[in-house]
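A single protein chain has been omitted from the complex, and every remaining protein chain is retained in its original position.
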Amino acid sequence: MTQYQDNLPKSALAAFFDGLEENIIALILGLMTLITFANVVLRYLFNQSLIWGLEVVLILFAWMVLLGISYGFKKTSHLGVDAVINILPTRGQRVLAIISAVVCLIYAALLLKGAWDYWAPFAALQPTEGRWFPTGFTENTRDRAFYVTDQVPMLDMFRWLEGLINYGDSYDKLPRVIPYAILPFSTALILLRVVQATVRIVTGKQNSLIVSHEAEDEVERVAHGEYEE
Amino acid sequence: MDVVFLFAMVIGLLLIGVPIAVSLGLSSIIFLLMFSDTSLASVAQSLYQAMAGHYTLLAIPFFILASSFMSTGGVAKRIVRFAIACVGHFHGGLAIAGVFACMIFAALSGSSPATVVAIGSIVIAAMTQMGYTKDFAAGVIANAGTLGILIPPSIVMVVYASATDVSVGRMFLAGVIPGILAGTMLMIAIYVMARIKKLPKGEWAGWGEIGSAFKDAFWGLMLIVIIMVGIYGVPGVTGAIFTPTEAAAVASVYAFLVASFVYRDMGPLADRDGTGPVSLLNKPQALVTAFFHKDTRHTLFDAGKLTIMLMFIIANALILKHVLTDEQIPQQIANAMLSAGFGKIMFLIMVNVILLIGGQFMEPSGLIVIVAPLVFPIAIELGVDPIHLGIIMVVNMEIGMITPPVGLNLFVTSGVAGMPMMSVVRAALPFLAILFVFLILVTYVPAISTFLPTSLMGPEIITN
Partner (left out) sequence: GFAACDDGEMVIKFSHVTNTDKHPKGIAAQLFADRVNEEMDGKVCVEVYPNSTLYNDDQVLEAMLQGDVQMAAPSLSKFETFTKIYRIFDLPFMFKNMDAVEEFQNSDAGEAMKQVMVRRGLLGLEFWHNGLKQISANKPLINPEDAAGLKFRVQPSDVLVAQMEALNASPQPMAFSEVYGALQTGVVDGQQNTWSNIYGQKFFEVQDGVTETNHGLLDYMVVTSVDWWEGLDADIRDQLATILEEVTVERNAAIGQVDADNRQAVLDAGGVIRELTEEQRQAWVDMMKPVWAQFEADVGAENIALAQEINAKH
């Protein structure tokens, strides 16, 4: 089964975004490791600690994974079961691939609504109306712009938020609107990547939404440090 | 029953080729929308908190990163050389050395497929050269590779500890004796087969080779010491230095330093033109550039990408878990099982069956996140030790990895050995039988799992 993979020619813009996403993922993981390591050294050797260290690392962890999910849809690297689809004729495979793509579209759309509804009050914005289908914006939802993180220091570069959403009250810690902003951003990106994958499937440029289990690919992947169960 | 509908939806979506994570997540969301008042926003909250709210799961990216640095950084090949020097001269010696090397690598890495690739890619080729059949070689490595999650550190144990709030350190200790036992059982079986089938044996290369192989592998082997001393301390010398989660981060930094500056198989000092690695003295700026070198960046990205794949599944399994909790499913299942008069034995058989079936479809971490909260309260009620339950789950996951259709070790082994997957399944079968015997042993002799943690850390306390 051929996959939409790196070996296809890609535009300079696509290459730029691939590189950008890959660098961000590498950078975040590197930062997580160094902050955790620094905290061990500070505690064991100097009896100190970065009191915000743990919380920042956890935020970075969430950012890395949420950003990376859309990258996974772009590169068709998410795990799935292909035992059944592999025994079907090509036509059947295509039908199931299109159904799968629709399933993923519904998932991504619902996730985006949930993410917006969750994040909006933290940004003093309104969540959407409707149980599953957004039918407009609710009115008069109490905002949660005052809600700050436990220990992450406030950064001066975000002081403009105080006037914008916090009635001019100063923040003594970083407000949650900032770390949580990754949710609507990344779920929107997931939706975009799933739409693109669906188009590729419908136009026959891609065969499925899951990583193929052909052995040679597997080894290639694991040799690069993937699959770690 | 509604919950049957939920699980049917998950399995149906899985089988038509929907990504595992989406199958879990969308089924949960639909179930939530149909049967509960809980908002979609709570799904987003669960998704974010899967990472930001689970401190122990942080060990996953770090252990993956440490493994990546060791695979790219040449630690594996040095371990194989050391293992062959030790046991290569027995009947079936190279196969035994393969198992032994898998055990050592398992003590460095939290993962099974990584163990298969790191050791298998070297050992299987060597075995076929020495006259073993490819089937035999592949069967040995596919099975021995599963020790990666039983011998600590282990990603699956981290996930179990996080799902049930037991101590990660205890789980790691609990895996030591079962891991050594399983490895020994495999080695004995190979030795017996070797005597019967007259399998080749290698030359005894002498203590000198053991010594020099050990010296070469020393920096890699030191990682085991660092992790163990760091987590448990040395009585009378130092207390523990870090938590199991932090241990994984320290291991990553250490593996990076060894790979870049000691072995120099990667990074700015690596051999680029066949003249051998560069000395740090000639290129002192490497101390800084190593952190930004493309090898480092590439390793970080690969580890990050794998973390993302796993965490996407785990996060959606956590959404499913949240929905199950919200609808009080665990209590209902617990009540049903308890009122059916299930005893300990029957319960443990049930757990084995559920996990063995689930393991055919699901990736281990995701499965544990879902099953552990369902069976944990019943186990406590029936007086099953939580640590013992955890080891039973891990062994079930090992078996799941070498049985089709979803068996990561199978895919990986078939690739490493260059043979069709069904042949690997057949080749793994005799050794799989050993793992089954081992599962029964572990299930019905709790002391194998609980002896070490209990004697070193005191009896398990159940805080829930």
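We just call them A and B in the order they show up, numbering each chain from 1.
Operating definition for what follows: a contact is a pair of C-beta atoms (placed from the backbone, for glycine too) under 8 Å apart; a residue touches a chain by one contact, two chains touch by 3 or more.
For clarity, every value in this text was computed on a predicted model and none was experimentally measured.
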item	value
Selected from A:Leu105, A:Leu125, A:Val148 or A:Val195 as touching the chain missing from the view	A:Val148
Among B:Phe242, B:Phe347 or B:Phe431, residue touching the chain not depicted	B:Phe242
Touching the absent chain when the full complex is considered, from A:Arg43, A:Arg94 or A:Arg200	A:Arg43
Residue of B:Phe35, B:Phe261 or B:Phe342 touching the missing chain in the full complex	B:Phe35
Contact with the hidden chain (one of B:Gly202, B:Pro373 or B:Pro446)	B:Pro373
Hidden partner chain, residues of subunit A it touches	43, 47-49, 51, 53-55, 118, 121, 142, 144, 146-148, 150-151, 173
Touch residues of subunit B, complete complex, unshown partner	2-3, 35-39, 41-42, 45, 49, 53, 55-56, 165, 167-170, 231-233, 238-243, 322, 325-330, 332, 373, 457-458, 461, 463-464
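The rule is simple: only the chains that are shown with their structure count from here on.
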item	value
Averaged-CA centre spacing for the pair subunit B and subunit A, given as whole angstrom	25
Interfacial residue positions of subunit B with respect to subunit A in the complex	13-23, 25-26, 29, 33, 39-45, 47-48, 50-53, 55, 57-58, 61-65, 67-68, 71-72, 109-114, 116-117, 121, 149, 155-156, 241-242, 245-246, 249-250, 252-253, 291, 297-313, 315, 361, 363-365, 397, 401, 404-406, 408, 411-412, 414-416, 418, 420-421
Residue ranges of subunit A touching subunit B (in the complex, touch as defined)	22-23, 25-30, 32-34, 36-37, 39-40, 44, 54, 57-59, 61-62, 64-66, 68-69, 71-72, 77-85, 96-97, 99-100, 103-104, 106-107, 110-111, 113-115, 117-119, 127, 131-132, 179-180, 182-183, 187, 208-210, 213, 215-220, 222-229
